[in-house]
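With one protein chain held back, the other chains of the complex are shown just where they sit.
Let's look at chain A:
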Amino acid sequence: MSEPKRIHPIGMLLSIFKIIKQTALSYLPLLIIAISSKQWMYILIGAIAILVFLLVYTFLSWWRYTYLLEEDQIRIEQGIIVRKKRTISKHRIQSIDLSQNLIHRIFGLTKVQIETAGSDHNIDASLHAVTMEEGRYVHDQLKYNKQMKEQLSDEAEGHNLEMKEQPAHPFKKVTPRALIIAGSTSGSFGIILGLFAIGFSELETFIPDHFYNQATAWVMAQALQVLIALAIVVFIFIWALGIVTTLIQYWDFTVTRYEKELYITRGLIEKKQSTIPLKRIQAIGMKESILRQPLGYASLYVEIASGEISQNGETTTLLFPLMKKAKVKDFLQEVLPEYDYTIDQPTSLPKRSLPYYLIRSILFPLLATIILAFTLLEWVYIPIIATILAAVFGYWQYKTVKFQLEKDYLFVQSRLLSRDTVIVKHSRIQSMQKKQHFLHRKQQLASINIAILNKFVGRHITIREMELDEAYQIADWYSYQKK
């Protein structure tokens, strides 16, 4: 069809950044030894040698990395000494995503990520910098059949990711207001707080002693009110930071429904794009954290089958950052009508299962209380408070569990801390278990465990201590063997 192509030269710049980022830490010991030895001459030579090596290496790997689009496949050749040739057939490609970070955006480039169904994501290919035009071309070439291709090439005149949003396809966009609420109620708030604490304790070592002492003395000399005010300022600052990171990450979060896939774009600085083929969706869930539940907000996610785990280790994929819970149904009807559900009469747990929830919840804090009561009596109030909190949570968990069986899906609501609602289709359940121990048997209770596939090892949806009879009903519903 055509000549093998190389990626954009700016790609070299990106690889250099990437290598430096990955190896920066490993230079540190060398650097410390070098500086402490004060052999400036050798340090200079060493640094230049490393730099030259890096430049030559990056140039060569860029030179040797070529790709070639063919009728129904893409060929990629790479490797400086060991040549690797990879051919990916069009039919095996699950999704092709274009994403842009800051450097990409400056130069009008994009990264093309080609994902196959394999569990090893090294098998997947990526062209880490091509022009936007080329990226779109590769995307359309590999993705669509002829007629759709023509249609799309008419549409995709511009150089923007947003070009794909055609009014013909239903789409939903997050509002800045919802994002601000999402940011201010996000759990990352706590994480940032933690990072701050760590960062500060690390920073301590860099601040000269006398300065540090002076500062501490000054802080100590201030009145309590000032300290409290200071704490509040820091708190607000961290909170604002949480909001800003959420805004940057999920800015313009748009989910568009195409015939066979969902297409998500998001990000303020880094434009990210991802595709979720509908047939890989295993279940859909709604999460309401403790802060969001009283406000009536929920975030939506999907469980998809894929070998790749996202960088932040999350096994679920965000479908929408935040929306009013009351609007979820409308959202699904429009974007994902396959999962349109009606929950009118969810079943709760029987009263006799409450003790199990309470005991499971308070067991460890109670043990801690007992141990502390014998050893450090004056601190015993801490585990006592923990026990009471645990009991409240146990009761709450018990109260939250609800489920409903419909013709082709099962609805399960449960709570660890956040309220988590899952809708899973009959055809997506991998296996089902019913568990009972002797007390359960006596009380006609049973726990069920439903396994579905997700990005990692699979997810187990459990309902603990439900009526035995209802467990049987779910089992009958699930059973493929019609007796």
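One rule holds in what follows: a residue touches a chain if its C-beta (ideal position, glycine included) is under 8 Å from a C-beta of that chain, and two chains touch if they have at least 3 such contacts; residues count from 1.
Keep in mind that, in the parts below, contacts and distances are computed from a predicted model.
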Protein that the absent chain corresponds to, by UniProt name, given "PH domain-containing protein", "2-oxoacid:ferredoxin oxidoreductase subunit beta", "Carbohydrate ABC transporter permease" or "glutamate synthase (NADPH)": "PH domain-containing protein"
Touching the absent chain when the full complex is considered, from A:S184, A:Q436 or A:T462: A:Q436
Absent-chain interface as seen on chain A, which is shown: 279-280, 305, 427, 429-438, 441, 451-454, 457-459, 471-472, 475-476, 478-482
